[in-house]
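On to chain A.
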Amino acid sequence: MNASSPMKEVGRPLVEVRNLVTRFDLKTGLFGHVSGRVHAVENVSFDIFPGETLALVGESGCGKSTVARSIMQLDKPRSGSIRFDGVELVGAPRQVVAKFRRQAQMVFQDPFSSLNPRMTIEQSLIDPMRVHKLGSLETMRARAAELMAKVELAPELLERYPHAFSGGQRQRICIARALALRPRLIVADEAVASLDVTIQAQVINLLMDLQRDMQIALLFISHDMAVVERIAHRVAVMYLGEIVEIGDRRSIFGNPQHPYTRKLLSTVPIADPTRRPEGRVPMSDEIPSAMRAPDFVPVELPMHQISSTHYVRQVAAG
Partner candidate 1 sequence: ETKNPGTFVFMWTDDIQSFDPAYIANTPSSYGALNIYSRLLNFNGSKISEFVPSLSTEVPSLENGLIKQGDDGSVSYTFPIRKGVFAHKVGVKGADGKITWEYYDKLTDAQKAAIAPGYGQITPDDVRYSLLRAILQGQSWMSNAITEVITAGKYTDIAKWVETEGKVKTFAEASPETLRKVYDQLSEQIVVDGDNVTLKLPKSFPATLGVIALPFGTSILDKEWVASVGGWDGSGDNWKAHYRPELGANPLFAEENGTGPFMLEEWDRTDRRITLKRFDNYFQGPAKLERVVMRTVPEWTTRRLQLLSGDADFVAAPVEFIDELSKTEGVKVIDGLQKVFSRGIFFAWPLDDNDNPAIGSGKLDGQGIPPDFFADIDVRKGFNYAQNYDALINQVLLGKTVQSRGPTVRGIMGYRPDSPIYSYDPAKAEEHFKKAFGGKLWDVGFTFTAYVTEGNPQLTAALSALQMGLSRINPKFKMQIQALPWASVSDKLNNREKPAAPLTVMGWGPDYSDPGGPLGAASYYLSPTGLVGGMVGQGYRDLMAEKFKPLLDEAWASNDPAVREPIYAKLQDMSYEYATTQFLWEDFGYVVTRSNIDGYVDNMILYGAWDFYPVTKAND
Partner candidate 2 sequence: MIPANSAPPELPEDVILSVEDLEVSFAVRSRAPFRAVRGISFTISRGETVALVGESGSGKSVTAMTIMRLTEYDGAAITGGRVLMRLKDGKVADLAKLSEKRVEALRGAEISIVFQDPMSSLNPVFTVGDQIAEAVVHHQGKTPEQARQIALNTLKLVRVPDAERRLDQYPHQLSGGMRQRVMIAIALACRPSLMILDEPTTALDVTIQAQILDLVRALQQEIGMSVLFITHDMGVVAEVADRVCVMLKGEIVETGTVYDVFAKPRHAYTRALISAVPRLGSMADKDAPEKFPLLVFEPERQLAEAGK
């Protein structure tokens, strides 16, 4: 419970992301002419250490999921490097990726579309093991039951189909599936956003227990600053595809530097009626879009170091 931040002890990061760029072309017209481009991820760099939780926060559409998918090799980055355990993944041969996929797993936001509706829970849990040929059917079954216990679900439920479960239960099953291969990295993409607070708290506690037990590195994507404050060792704030501020949790929450980080913090409703904000003037500004003209060249603003673990990007003029 009292483990201090692991980065000081472990030398090498498990995941090293450097200058990751992912853009999506929007094609229109007769010959698929590129009429615009979504700069979903621009020049993003960060590390994740074993046993550490890095939280990635930001508004909807700012590119959090794209970062996650790029790490998971589900999206092809335009440029940049992603190393896992020192091995480069971008452009890596299939075997390397396959090996990586045994060690990294992802949990998705929507518990309703994350499970194959035509597979029983047991089949869903066993499938990853089958893919990697981990033992006989009996051992895999035993492991599935074990996993169910781990996420506090009764093993009898294994024969059920997903539609028989509530969202929270499904999310726990997804976590169980992610654990099936004993991963070293879990990417949780808004994995608790759709859950009730009580269940959300349970799931977060569960994740933290698992992380502690198995020294899992966790990339925790969220837009809920209050949740992030509880779970994260370090926090990266994304805005329009870029990381605008990154640092250890206490620096970010205690000493936010970037105006966007501050805004994000100020909008969190405080669950205490005695601390109601007074006299806030209703705003009506909207979130800008990351869509750009095809010939747009992004200007890269420098990052400034605030402390040994805290960096902030310079604010664009105007």
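Inclusion criterion for the candidates: all candidates are chains of the complex that A comes from, given by their letters.
Here is the rule we use: contacts are C-beta pairs under 8 Å (C-beta built on N, C-alpha and C of every residue); 3 or more make two chains touch, one makes a residue touch a chain; residues count from 1.
Source: prediction; values computed, not measured.
Undergrad: Can you tell which one of 1 or 2 makes contact with chain A in this complex?
TA: In this complex, among candidates 1 or 2, chain A touches 2.
Undergrad: Please name which positions on chain A make contact with candidate 2 in the complex.
TA: Against candidate 2, the touching part of chain A is residues 1-5, 53, 59-60, 152-154, 156-157, 164, 166-167, 169, 196-202, 204-205, 208-209, 223-227, 229-233, 249-250, 253-254, 263-277, 280-284, 286-287.
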